[in-house]
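Just passing along the structure, written as structure tokens.
All protein chains but one are shown at their positions in the complex.
Each chain carries a letter (A and B) given by its place in the written order, and its residues are counted from 1.
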Amino acid sequence: MAPRNPAQPSPTPGQPTGGLRDAVIVGGNRVPFARAGGKYSRSSNQELFTAALEGLVARFGLQGERIGEVVGGAVLKHSRDFNLVRESVLGSSLSPQTPAYDLQQACATGLEAVVTIANKIRLGQVESGIAGGTDTVSDAPIAVSEGLRRALLEASHAKSAGARVKAFTKVRPKDLAPLTPSTDEPRTGLSMGEHQAITTARWGITREAQDALALASHQHLAAAWDSGFFDDLVTPHRGLVRDQNLRADTSLEKLGGLKPVFGTRLETAPTMTAGNSTPLTDGASAVLLASREWAAQRNLPVLARVVDAETAAVDYVHGHEGLLMAPAHAVPRLLARQGLGLEDFDFYEIHEAFASTVLTTLAAWEDDEYCRTELGLDGALGSIDRERLNVNGSSVAAGHPFAATGGRIVATAAKLVAARAAQTGRPARALISVCAAGGLGVAAVVESAGGVEPTATTTTTSTETEA
Amino acid sequence: MTAPAGTRVEILAEVPALGRSFARGAAGSAVDAARRTLPGAPGGLALPEVAYRVEHVATDLPDVAARLAAYRRVVGEPPPTGPVDHLPAGFLHVLGFPVATALMVRGDFPLPLVGLVHLANAVTLTRPVALGETLRVTAWAENLRPHRRGVQVDLVTEVATSGETAYRGVSTYLAKGFTLPDDVTAAASSGTDDRRETFVAPVPTARWRLDAGTGRAYGAVSGDRNPIHTSALGAKAFGFRRAIAHGMYTAARALAEVGPARGDAYDWSVEFATPVLLPGTVDVAITRGPAGFDYVGWDARHGRPHLTGTVTPRA
């Protein structure tokens, strides 16, 4: 396409959705994900996110660039990191005039950040943006007990030394024990794994099916690494070059030998093990989004466009629905709005919070009764071609630093559809879904959007130099 | 007020101090323990025909608001949602409890306070009570009747605002080892013990991890600092291995976790089975039925229920 006057960005003609211009995905970057207490045990959220930004800046030559907005967040965040993303920007090679804000939607943080920026780009509010997220369980904030917290607050508000001392007299020895962050749902006290174990049991997902999916995740991820797929998606950090959790040599035998860790208190036999669940992980990711004009002016590649997204929430508190089933609700709504069927995709990127999360979601879509009563559909939503599912691995193998997962998946999906489109000459499309704590789920559609768009300003400079 | 006919209302100047009642109850219990068979026949003859009433219980005082905030934190009640701060039914129970307790430590109350087992509780909140309203609290005892393992009695507490009853709570207590003289119905009684054998754990919707300080925390907001709840040593004296959670704490937490769906007015009932040892973990299922919510809390390791109950919104 022709270059445009940067001062007068105009909608790209021929785009179907609502007359809005496209928000395109230029590329992504992340650090390899580390196991908790592993290579990043001394890295903070800010360090990891800055590293993800720096790799992105280096890949796309964004040094000194004023990006429209950087949006991201962390699920486990210290209060001093109230401006985590802005602080990371200030520590990066981007222009210090780049605005930023923190966003948090549990495990869907990264994907929601992508959606938010895409919307701003489509509305013409920004020309470019970086969406991402970071999380570390190794450097997680530790809170003090309620008793000590009250005493500290009281003491800090006290007007005299005596009152200050008095505040601490209420502290009991047990109050001095720190509270480590928990992934338990605040409203139920059940861990995410326990919640999913209930859902898994309800849908009758077998141990064998979960282990097979976990194995595929490791094999796919290992193959993707070996093929160089991540060469332009990942930048090593602190000496970690590949995802630390990846077990290229795992097998059904090894996975089958693991003891169940979730659902052990249920009446049904437990099936969820450390092997078919996502480990606690540290990492960060970032995705560069832009208008087509902005990308073209900078000779940047265009991998895909963000077509649409839908967020759903489910009533899980009293067990009506599984905690992690929201994507099952979000996807049919998204498909209906876009006039698409479940089969209309080249790739499915369904976040593997647990192997069984993916399997219960797929089972739900295949269940006539469930789709009628819970999703309000006429019948089953349908089945997917499992060959197109998480083709380069997902969270069971890569790990899942909560807020960083969305960026990992979006960049992977964008690269996949771009490559498929380049190979076939036809547009390619990917469906993304990420479940999150609190009964949340975000689904998105990305579609290939053409390759590099050269501009007239591209020069083949000669040796002549002006005086 | 719907106290049994003939009940005399005795007006108290203020809400009696629980501590003083407990001390009196402890002393009186030794006397009661000596007479295991109650004189008279069932039907109210043995219960004092008196109701205690405090006409003006102010709730517009800062310490009530502070106590309410502490109560909410301890049992997990959500914060107030509007300008009018409605008192949870569990908190009304806490406010009325000292009046009922004062009745139970009267010299003519036939059962000893120490050793009473809280079997069940049934609350009807017919309309919301707001923080700041002045409450009229009335309490009496009724329905002394046999139980398989002793004698049970209902302590009824009513809370009225502007002359109109808003809350009625019936707490059923068991005095173990006592018998009524005319004990023909003792064998057929409440079946909490039977249910234990047939209990099948449902799918949990929640899990409570109760730390060792749970009894002390609820004791602080309820005023019920009975040593069996607040110290392991105190509990051992009564034959428990460790401190046990207040039954009303577990019921209040279940009520809280039903959430806003319970509405402003509701019925809230609970039956207690086995006590919850502290620290301890309780698996919980709160499920929506046709009329309201059923809840059950149990010990998943031993497959024994701790409590069952319902929360039913009033239309």
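A few notes on this one:
The criterion applied here is as follows: a contact is a pair of C-beta atoms (placed from the backbone, for glycine too) under 8 Å apart; a residue touches a chain by one contact, two chains touch by 3 or more.
Basically, contacts and distances are computed from a predicted model.
Between the names "YeeE/YedE family protein", "3-oxoacyl-[acyl-carrier protein] reductase", "Peptide/nickel transport system substrate-binding protein" or "Amino acid ABC transporter permease", the one given in UniProt for the chain missing from this structure view is "3-oxoacyl-[acyl-carrier protein] reductase". The chain that is not displayed touches the following shown chains in the complete assembly: A. Note that of A:Glu154, A:Asp175 or A:Asp232, the residue touching the chain absent from this view is A:Asp232. Interface note for the absent chain: among A:Ala34, A:Val287 or A:Leu300, the touching residue is A:Leu300.
Residue A:Phe60 is the one among A:Phe60, A:Trp294, A:Tyr316 or A:Phe402 that touches the chain not shown. On the side of chain A, the interface with the absent chain consists of residues 51, 54-55, 57-61, 63-64, 93, 228, 230-232, 234-239, 241, 299-301, 452, 454, 458-467, using the contact rule stated above.
Just so we're on the same page, only the chains that are shown with their structure count from here on.
The geometric centre of chain A is 48 Å away from that of chain B, both derived from CA atoms.
Remark: chain A residues 146, 172, 174, 184, 187-190, 194, 198, 201-202, 265-267, 317-320 touch chain B in the complex. Here chain B touches chain A in the complex through residues 73, 200-201, 203-209, 211-213, 257-259, 283-288, 293, 300-301, going by the rule given at the top.
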